[in-house]
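One structure is given below, encoded as structure tokens.
Of the protein chains in this complex, one is absent; all others appear in place.
Note that the chains take the letters A and B in the order they are written out, and that residue 1 is the start of every chain.
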Amino acid sequence: MHSSLAPSTPPNPMRPQRRRGGLLSKTLQYLLLILGAAVMVIPFVWMVTTSLKAPGAVLTVPPELFPRQPTLESYRRVIETVPLPSMFVNSLIVTTVSVIGQLTTSALAAYAFARMEWRGRDAVFVIYLATLMVPFQVTITPLFILMQRLGWVDTYPGLIAPTIVSAFGTFLLRQAMLSVPREYEEAAFLDGGNHWTAFRHVVLPMIGPALATLTVFALMSTWNSFLWPLFVTRDERLMTLPVGLAMLHGRFTTEWSMVMAGAVISVAPIILAYLVAQRTFIRGVALSGLK
Amino acid sequence: MSTRFASRWSLVFVILLLAALLSACTGVAPAAAPAGGAAAAQEPTTLIYFTFSAAPDHLKDLDQMIAAFEAANPTVKVKVETAPFDQYFTKLQTLIAGGTAPDAFELNYENFVSYAAKGALLDVSSLANAEFAKRYYPLAYSAFSRDGKQYGLPESFSNVVLYYNKELFDAAGVDYPTADWTWQEELAAAQKLTDAAAGVWGEFSPVQFWEFYKTAAQSGCSVLSADGTQVTINEPGCVESLTWMIDKINKYKISPTDAEMAGVSDGDMFKQGKLAMLRTGIWMFDGFKEAPFVWDIALEPGNTQKAHHFFSNGVAVSATTPNPEAAWAWAQFLTSSPEAAKIRVASSWELPALNDQSLFDAWLALDPPASREVVFQALDSLVTPPVIEKQSQMQDAVNLLLEQAKSGAITPQEALDQAKTEIEALLK
Partner (left out) sequence: MIGERGWRKAGWLVFFLLPGLGGLLIFSILPILASFVLTFFSWDLLTPPRYIGLGNYFQLLGDKSFWAALVHTLTYIAGYVPLVVVLGLGMAMAVNTTLRGIGVVRTLFFLPVVSSWVAVALLWSWLFNPKFGLINYLLSLIGITGPGWLFDPAWAMPAIILTSVWKDLGFVLVLFLGGLQAIPNDYYEAAALDGASRAAQFRFVTLPLLGPTTFFVFIISLISSFQVFDQVWIMTEGGPAGATTVLVEQIVRHAFSYGEMGYAAAISWVLFALVLGATLFQFRLQRLGVFDAQ
């Protein structure tokens, strides 16, 4: 039996099928669900309740499950001592520019690969795929040296530049474009349009789901990116949230209420984005799996 | 035909364009370094001073010193950048390598050699003559010279002493530490002071590189030979010292394990009354000021002899600064001006490395701790850190082996034998 027997339209993981019986007995299923949900949610609850304790009141034996006097003192102290708000802005700037950059450059390049004929096209595409295989850590030393030579260490360009293009995004969008029927574009050309109008008005609108998927991946990976910002920013004022959070921990090793407050601040925005656009997130991940 | 031709050429064109862009970009010399602006006649020169010892507790003191300096030198402004100690040298290396070195920066005794060797420091021998040198504490001054040339000025010195919690001693009926104590007396006292049920331990000293070479010196052993060419870290005295350090935790149980400390710092534990004795630096005087009990300091117990740390921080001027005179003026001011020295003494920000007893008299009168003269007595038995060019690698390698010995994975002898091999490899 092979996957070719699977239905050709990707199933929507938000709408599970009905099945008689099922593979797991009902009790086992309920047990797993309750256990699983508990294991997933309790740590988050713990993160929040810890952050609501006063600094210095956290190291108790046994641990206090809920703070007796919840307070926002830890949040206040955190924001005073570490420029978290400006780090939030940095993360916002870097992520926005990066996502827009990835969408733009990938869509444009994908069009060139999917819809234009040129000598060496397939060879260059293979090179794109090859770069996907190489781990980021291989490029980190030369990239860092390049940033130094350009004077871009501790600057926004230094933070953003390597994240603007995405071989993965180009690959994803090319696949999506290849399945757009040609008739629409031919009609556009016949109507007197050129590549740009075909791209902008015909192809782009038809690859909506793929664009959403790329947005989701780019968003998650840039917002949470740690290794590169860690070494390319030294000045506190330029750090992004993950780096700032790590620094907070380094400075207040056992002030867990403050560290957790910082963690809540850094995680809340993306969780919010996720809750608002759940379908897109999950569909994006599921789609990528089925490629 | 022409399509394929054109499309191939378009690709070539793209690549050429990129190459041009790239070369243009790299051609932009990072000489647009932020280190000071153009020293136009009326515009102030801005210096960047990079430090680790000022943050987080002494930034206000540094700001006071800067205010005094700027008042005396109206055309110069000093801007401070800081980094925590464990990231400081990584960042400094990056800044220097990227051509954006700070005009003046702090160095400590151990890392001075690598930076001097790489030509990153300005040779100030011509600016600092013998008369000038007399201002400074001789050992500290020579610590920042290499091959007969002076590359930095000592800013401060500090050492490590034995802190003890008087109230815990009183409660257990143990006599306070004296200058005659050896490890035996320390062990006996610590055993009486340790109360596992109450979570109180007799003593704590970390098992790491700096603590190790000093403890080794207390048994007459050193990491390197006097001329720095032989590695003697696995000799019997060193093994005995490492065994003693680890036994305190694992065998005699008068020191907490890492898990028992659970991330709480030794300083915090001392303040909470959980450690009866603690070996840590005199930089903690200010931090312990508010402790809710009476504490004091004493000389460290030795083994066959006494040995105490000697640490010194210095200020160096970057070899590539566009403002050498201004940077030199700042370095001088910070390290030897009376104003700066007074500020430093008043807030117990280590000790100025100056040859001026009157300064110290003011400092000696402060309390706590009451026995501040111990700090100067410790200078009689000082030991300086072993320094090689690949300092970070050596420290990390030794630390790793010490930790493995502490966890019981290898014996102290094995750890030090391995350390000898690795240090010898680094010396090549």
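Here is the rule we go by: contacts are C-beta pairs under 8 Å (C-beta built on N, C-alpha and C of every residue); 3 or more make two chains touch, one makes a residue touch a chain.
The model shown is predicted, which means the values in this text are computed figures rather than measured ones.
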Visible chains in contact with the missing one: A, B
Candidate in contact with the missing chain, chosen from B:Ala55, B:Ala97 or B:Leu382: B:Ala97
Among B:Pro138, B:Gly228, B:Gly263 or B:Pro338, which one is in touch with the chain left out? B:Gly263
Those residues of chain A which, in the complete complex, touch the missing chain: 1-3, 5-7, 10-14, 16-25, 28-29, 32-33, 36-37, 39-41, 43-44, 46-47, 50, 58-63, 104-106, 108-109, 111-112, 115-118, 124, 127-128, 131, 133-146, 148, 161-162, 164-165, 167, 170, 185-186, 189, 194-196, 199, 220, 223-224, 226-227, 231, 241-243, 245-246, 249, 256, 259-260, 263, 266-267, 270-271, 273-275, 278, 281-282, 285-286, 289-290
Since one chain has been left out of the picture, which residues of chain B touch it in the full complex? 2-3, 6-7, 9-11, 13-15, 17-18, 21-22, 90, 93-94, 96-98, 118-120, 257-263, 390, 392-393, 396, 400, 403-404, 406-407, 409
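The definition used in the following text is that only the chains that are shown with their structure count from here on.
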Once you find the CA centre of chain A and the CA centre of chain B, what distance in Å lies between them? 40
Quick one: which bits of chain A touch chain B in the complex? Just the residue numbers, please. 59, 117-120, 124, 148-151, 153, 234-235, 250-251, 253-254
For chain B, which residues count as touching chain A in their complex? 3-4, 7-8, 10-11, 25-26, 28, 30, 32, 56, 81, 83-84, 86, 91, 94-95, 97-100, 263-265, 268
